[in-house]
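Note that one protein chain of the assembly has been removed; the remaining protein chains are unaltered in position.
Letters A, B, C and D name the chains as they come in the text, with residue numbers starting at 1 for each one.
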Amino acid sequence: MTDDVILRAEGLVKHYGGGPALPWRRGRGAAVVRAVDGVGLELRRGQALGIVGESGCGKSTLLRLLCALERPTDGRLLFEGEDVARLRGAALKRWRRRVQVVFQDPYASLNPRLRVGEIIGEAFDVHPDVVPRAGRRARIAELLELVGLDARHADRYPHQFSGGQRQRIGIARGLALGPDVLLCDEPVSALDLSVQAQVVNLLLKLRRELGLALVFVSHDLGVVRHVCDDVTVMYLGKVAEQAPVDALYAVPGHPYTEALLSAEPSLDRIRDPHAPRRTRIVLAGDPPSPSAPPPGCRFHTRCPRAQDLCRDTEPLLTVWGQRAGACHFTDAMLAGSVD
Amino acid sequence: MLRFALRRLLIMIPIAVIVTFLVYAMVFALPGDPIRALSGQKPLAESVIAAKRAYYHLNDPLFVQYLHFMGNLLKGDLGQTFDGQDIGEQLALRWPVTLQLGLTALAIQLVLGLVSGVYAGWRRDGLVDRALLGATLGVLAVPGLVAMFFAQSFFAVELSWFPVSGATDGWPGSYLLPATVLGVLGFAGLARVTRTSIAEVASADFVRTARAKGLAPNRILWGHVLRNAMLPVITYIGLDLAGILGGAIITEGIYNLNGIGQFMFRSIAMKEGGVVVTLSTVLLLGYMLVNLVVDLLYGLLDPRVRHV
Amino acid sequence: MNRPMAAEPLLDVRDLSVEFDTRAGRLRAVDFVSWTLHRGRTLVILGESGSGKSVSTQAITGILDSPPGHVTGGQALFDGMDLLTLTERARRGVVGSRISLVFQDALSALNPVHTVGRQIAELYRVHRGTSRSDAMKRAAEMLDRVGIPGARGRVHDYPHQFSGGMRQRVMIAMALALGPEVLIADEPTTALDVTVQAQILELLAEIQADTDMGVVLITHDLAVAAEIADDLVVMYAGRVVESGATADVLGDPQHPYTQGLLQSVPSAERRGQDLPAIPGTPPDLMRLPSGCPFRPRCPHAHDRCVTERPALQPAPGELRFGACHLLDQPLSPEGAAR
Amino acid sequence: SGAGSGDGAGKDDGHSMAIATAAEVPYLNPSNDNGTTGIQIESALWAPLTRVDAKTGKLVNVVADSVTSKDAKTWTIKIKPGWKFTNGEKLTAKSFVDTWNYTAYAPHAFANNGAFQRVEGYEDLNPAKGKPKATTLSGLKVVDDLTFTVTLKGAFSPYPTTLSYLGVAALSAETLKDPDQFKHKPIGYGAYKLDGGWKAGQPVRLMRNKDYAGKDAPQADHITFRFFSNPETAYNEFLAGNVDYVAVPSSKIDSYKTDAPGKWSQAKAAAGINYLNLPVTLKPYTDTRVRRALSLALDRDSLAKLKPGNFPATSFTAPSVDGHRENTCSDCRLDVARAKKLLREAGGFPGKLRLFFASDNPGEQVYAEALGNMWRQKLGLKIQYVGKPGAEIGPLANAGKLDGIRIMGWGHDYPALEDYLTPMFASYGDVNTGRYRDAKVDRMLGEANAQVDQAQATRDYQAIEDRIAEQMPVLPLSHSRDVYLHAEGVEPLNAPFANVDPVRSTFAD
Partner (left out) sequence: MSDTALATAATAAELEPVGEDSPRGAAVLRELLRKPRFVLSALAILVIALMAAFPRLFTATDPTVCDLKLSKGAPSAAHWFGYDIQGCDYYANVIYGARPSVLVSVSVCVVGFAVACVLGMLAGYFPGFVDSLVSRTADVLFALPGLVAMIVILQAFSSRSVWTIAFVIVLLGWPAGMRLMRSTVLSVRTREYVLASRALGAGAQHILRVHILPNSVAPLLAMTTLTVGAAVGTEAALTFLGIGLQPPTISWGLQIAIAASYRDDVHLFLFPALLLTITVMAFMITGDTVRDALDPKLKR
């Protein structure tokens, strides 16, 4: 089981150091944004790990740490047991080829001066051994078609595409090198359902056939449920809960997860358009700022279950069989489901 | 940020020392004998030459001369030129002239360069763009000398709008004409760089957002586009500021302004190591300060560029 | 839903067409698109990725990059004006204050070198003449309303310091700042988690209730559409293929594309299996198939679809329209199943 | 009165004028100044012992009452009584002797040290090596308050003429104590004194010196010298009416007549000569035929047109000195056939002819090219132009290191044939950078210098010139007559035997 672990994060921390441009500039002085604050993860070969969490809780930052685009303030990242921070030169390059990433902001991550074919083909320029020179064009066309774009679009520039099309370009680039791990930051958020279905199917197929491991950040709980085996729920830079997908959806083990699930827009009205509109549950209180996380449990300010204990004592992530939760009441919440 | 600035300030000291020596050595290596040159066609008596050489330590090896000079400099004694002028007094008299001329020219150049560059880049092939192209070519085609004399004969002699030469009217009267000519001659570079830089930014997506916010084109241009295009522009301005003296040499001559440029020019011709070094050092420090400020401005203008 | 239909439409788009110049020639990204938005109501535009949703809204608000884009026809009537023929100056009085826009790509849509607070405050300063500090204060309020934590501190941050979802909320805050009559939001919640999304949608509903603001929302999230839309417009390959009241369209989709969309929704039962996607790839606008553009992917296509392009025509139901030759024919059993 | 709108010429009393001059002067001290501009200003602040009468070319006394000698070796100089420095000091024989001693003393490094080379004891103050043995010239003796004697090393009949050089004027005792103190506060005894303060780089303002004892005081009451590093700027200032006298710069030589109609004049005197210096010790210049050929191939008329106010030279001295004769140089004409013939006889010109010019002077480059073109086209020579900054070329030449032809000019310090012949052709001549050496010329010079009879001396000098003409160690090119502009009603002194002198202008009313 453990030898199967391909990517392991241990206590990853990323702080964005504040400090205004000039001493006399107004604003948050030296406030430090604790974007990611001690996150551990395990990703097995062929596994799909979903990451969900409130906007701004550090998911994208975590992904950037996982693909070593940013140096963690603290913590380690191990790939097949090897510390990634130690990789240099050719070894790092080889590693990069195996771990690819799809960025959240599709347009910003595409060089406006390159044509789409060049953007995707860049992977082959960097790793010339992946696809023989002669076969590149065909491979690019193939990748474009895989994500539902026309091969002829290879000659267009990024700005000539719609938002969803750009997102697919990003996915095609992520897949170009045939990585072992694909880190996806909201890969399907801008796609219409039909194209989304195609892309999801593609990812599933790659998983099945090539053992591609996925880290899948998404807000669409339905898609996460469809794609992933396990889910990590993050709140304010920390892991709130980790669990297999079904178990989590069945019985949430953290009040935040509970709130999250309950806020999922219902598809009832699609099935029955005349059903009454559901009243949405909005979490009480303001989300706290990552530069001044509340003491004790970070969720306590908005938690319906919050008690005095939560206000002073930070709950640790405790393992509960297949799952783990960071709430003083996880046991109580799981009491029904975990035998 | 503060540490960054401090570090940069500290590094100026060794660099200044290197430059003083380098410049001193270069002046030393200049061909010609300044003392003999003093006399023009009528040679000085050999004994006088020998006396003068001894006085100025000209017979010592380069390094000893340099140490002499630096020692005096640290004592605040700038010494005398070979033709007997008090260097400190001359600098005190001349700096204000050059600074007034240079800064006025720079201001004119900035206004001209920025305005025309910004509009040319914003509306490529528009009226301003075409006019700028024409003006640039004109400026490049006419040698500075010709332009300056033309301006002098036309605006000062024919029309009597300005004094012909000299700094007796003080600022701005005496400086307006030379500074304008200098500014006009130098604005093309800034305008071209600004134009290109603006053109690079003008098609960015946030410009569209600004339009969707219902902002007037001018506000979009000056408030949003320009700032994003500013990095090369302020770099260029920094270079310009540092290059003021270079442009001032001819101007000061033609408009008979007793500034640093003239002094520098003469000092080079006369191999006045001390003067050249002093001036170069001041310039170096000025240049490095300007660059430091520009580098700090990068961080202010574009938050994605941060030096810490 | 049950509100009375306002007599006067707030924004009436008629036969809008937009074309782009490309190296390979002209392509028509928006083709005779029409829809109507009423006061206090929410119109959701659904559609295929690349079907012209964003371009059509950009064209209406006059911010299409032109060239290469050209509005080649149509009208967009707002308060008695045709937005498409308005002078630049007149449009500035409307767009930004009375009609506002949330862009799809939040990072590139924000000016990277201004703080987000300043970018919001600018609206107050320009359109309302508010003082600098007041404008800043109100910017912070707006950020707070869209749920940015520590809003008062974060007005001084730059876009790149925000997360994807926060940038989107900044865009929303900007759009809502001046209390517009029409809000056009292009996928405003794609990067938001469900709780924040709920919060934002709630906020919109609140404002709508207060001010009768009309909302045009572009989204791919059928659930969101189902929950908040009064009317739906479905686009495919630059055209409107179906429109009508939400309940009607979702309950009884007339166009095979809409039907296919509804089938692609992931659901708990099919976990891990392939989702039923519409077969084939979206058409290239440069070389649309003859007749109906959906034809190559349509399970019901027949001869007429090859030769004749179906026009948008009334369909059964109140104010419903569809663009399919099958509208006047009984659908085949599988197609009609849903 | 003059147009007088120049700097500080605002006072309405009397005549005032502004004079534009070239390079600025660092200080005012005639003993330590040999620049033309400085001397010009100092000539207003001081007065010379003697002066050549501008109209007649004959020597007259100014400060001197008499300069006499029996043997042309020991000279007795009597000065007129009543002269006073502007600080009140009396001008006495002692003033002169002290000043001369001071100037001649090497460690003081005064520019006009060389003016006392001929005086006995000069070597003791200026040893070739080591410290000076004496601080005073043994040849100078104060006889009484107003008389002193000068003993020269050898007989030198033009001596009284050399006293017209301002470099031998006297400084006040106060100045001699610490000359540095008075660099900008000159104390003279001339027709003018400083009006207000003065700092280097700024215009010099002069006002009439009421105590002036001379009889030849110029008319102007106020004179302002304005310095222009660029001559065209000065020209433009004149056109704008801000200065009253300016020399026409070479770039305006085609337009000055239309720019300033009725306000231009040409100098009557041509006080100098432009010539080519040949390295006569190097092959092939050692051959007189080559030198003649080079001279005969030059079209001096065309060349002269390149420089304003120039006219072709036909002899080796300047027209403005007494005893000058035209056409002493028989090869100073264009005769290509003869040039070719001479060159052929001499065996041609092997290799390249190196032509030096001051490259920082555009006019000189043009001139050099014109010369080169003539030799190249008319004689088929190969020319190599060697442009060097003026500051470099002078010292090179002085050190005798020029291996080619150099463009030169020479103007006298005192108006005498001797002041051309000695510096240019004596083996020890100051500007004899071509290292021309002819024992006979040296000897003839010595004899002429010792000739007490002035008329005979002149004939002797002319004989030397004739000998030079046979050898052609230099190629005379042209003399220049300056062209200048003057404000209406202001007439600078312009006479055949003096440089144009705006200080001594006359005013119309």
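Here is the rule we go by: a residue touches a chain if its C-beta (ideal position, glycine included) is under 8 Å from a C-beta of that chain, and two chains touch if they have at least 3 such contacts.
The structure presented is a predicted model; accordingly, all values stated were derived computationally and were not measured.
Here the missing chain is touched by one residue of B:189, B:259 or B:274, and it is B:189. Note that of A:50, A:72, A:117 or A:148, the residue touching the chain absent from this view is A:117. The chain that is not drawn here is touched, among residues D:377, D:427, D:456 or D:506, by D:377.
Set against the missing chain, the residues D:331, D:392 or D:438 yield one that touches it, D:392. Interface with the hidden chain, as seen from chain A, comprises residues 64, 67, 69, 92-97, 100-101, 103, 105, 108-115, 117-118, 121-127, 133, 136-137, 140-141, 151-152, 154-155, 157, 159, 170, 173, 177. Mapped onto chain B, contacts with the missing chain fall at residues 11, 15, 18-19, 22-23, 26-27, 29-31, 124, 133, 136-137, 140-143, 145-146, 149, 188-189, 192-193, 195-197, 199-200, 203, 231-232, 234-236, 238-239, 242, 246, 264-265, 268, 276, 279-281, 283-284, 287-288, 291, 294, 298, 302, 304-305, 307.
On the side of chain D, the interface with the absent chain consists of residues 250-252, 254-255, 299, 302-303, 305-306, 358-360, 362-363, 365-366, 368-370, 372-374, 376-377, 383, 385-389, 392, using the contact rule stated above.
The rule is short, and it goes like this: only the chains that are shown with their structure count from here on.
Central chain assignment: B. Criterion: smallest distance from chain C-alpha mean to the mean of all protein C-alpha atoms.
Inter-chain spacing, taken between the CA centroids of chain A and chain B, is 53 Å.
If each chain is reduced to the centroid of its CA atoms, chain C and chain D end up 92 Å from each other. In chain A, the residues touching two or more other chains are 107.
Each of the following residues of chain C touches two or more other chains: 105, 108, 161. By the touch rule above, chain A contacts chain C in their complex via residues 16, 20, 25-28, 31, 33, 52-61, 104-108, 145, 148-150, 152-153, 155-156, 160-166, 168, 185-186, 189-198, 200-201, 204-205, 219-223, 225-226, 245-246, 249, 259-260, 263-270, 272-274, 277-278, 280-283, 286-292.
Against chain D, the residues of chain B that register as touching in their complex are 31-34, 36-48, 50-52, 55, 81, 83-86, 89-90, 93-94, 149, 152-153, 156-157, 160, 164-166, 168, 253-256, 258, 262, 269-271.
Touching chain C in their complex are the following residues of chain B: 203-206, 208-217, 219, 223-224, 227-228, 301-304.
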